[in-house]
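Removed: one protein chain of the complex. Kept in place: all other protein chains.
Chains: A, B and C, in written order; residue numbering restarts at 1 for each.
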């Protein structure tokens, strides 16, 4: 499946992009994170959550939506 | 002592005036109230407090200030 | 940082306009230690009582005592909460339904402080300040407002 990964805040500085398209053949969020940690080792040290369908999901959730967002701690308001 | 008595809200409707000057020869708030109840019997049925020096005072306080205010429950805001 | 030390006149004749509120907000742009403002506005309700509708509230006050009490509330609030500034305005005279009769404005570096401070100030005003609202109905009869 083709995934569109979105990066926000501090994370977009680490990846040097706001979003990118990746080919993903496994099933879980944790599998995706392993791939991303290889591509962007600095990500591993950062505090963030993963959102799918505009909801925070846990690492053992299955990826069912082509849009995945990596969200550092919110700082609105 | 000459007292200036101020009436507010509902009480000013009962006394038909906002303020009046009275000659007062006794000492306590309760003495003043007795005189006012004679003059304005309807006052007796009303809920109000007495203020002297811009502070609420109890009925057994001595009157030391020539300005006395009769204050029904507040309804500001 | 401005704690006025002398009672000032909190009362304004008639309703408090949205333009006045906007100007008050804009004046705080130069106070760059502020991170959070909290504003309470009291608006006159068109309550229906026994089939009659309130068309406005006419406010009177024991002004000298009221301003002294507003001052005490201000001092107590500054001593309890970490506020940068505070402003209170209350209407006197006629305020029609839908218009603003009370404007309380607190500002602080941090939001937690403004929430606590604003509710404290408004409750203190309701409890301690000798202001009287006469609810005037559309047929010109009236009743004296009772705060709940």
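What we mean here is this: a residue touches a chain if its C-beta (ideal position, glycine included) is under 8 Å from a C-beta of that chain, and two chains touch if they have at least 3 such contacts.
Note that the structure is predicted; figures quoted are calculated from it, not measured.
Within the full complex, the chain left out of the display contacts the shown chains A, C. The chain that is not drawn here is touched, among residues C:38, C:77 or C:91, by C:38.
Listed by residue number, the positions of chain C touching the unshown chain are 18-19, 21-23, 25-26, 28-46, 97-100, 107, 109-111, 114-115, 118-119, 122, 148. The chain not shown here touches chain A at positions 6, 8-10, 51, 54, 69, 71-77.
Definition applied: only the chains that are shown with their structure count from here on.
Mean C-alpha position of chain A lies 48 Å from that of chain C.
Centroids of chain B and chain C (each the mean of its C-alpha atoms) stand 27 Å apart.
Residue numbers of chain A whose C-beta contacts span two or more other chains: none are found.
Contact with two or more other chains is made by no residue of chain C.
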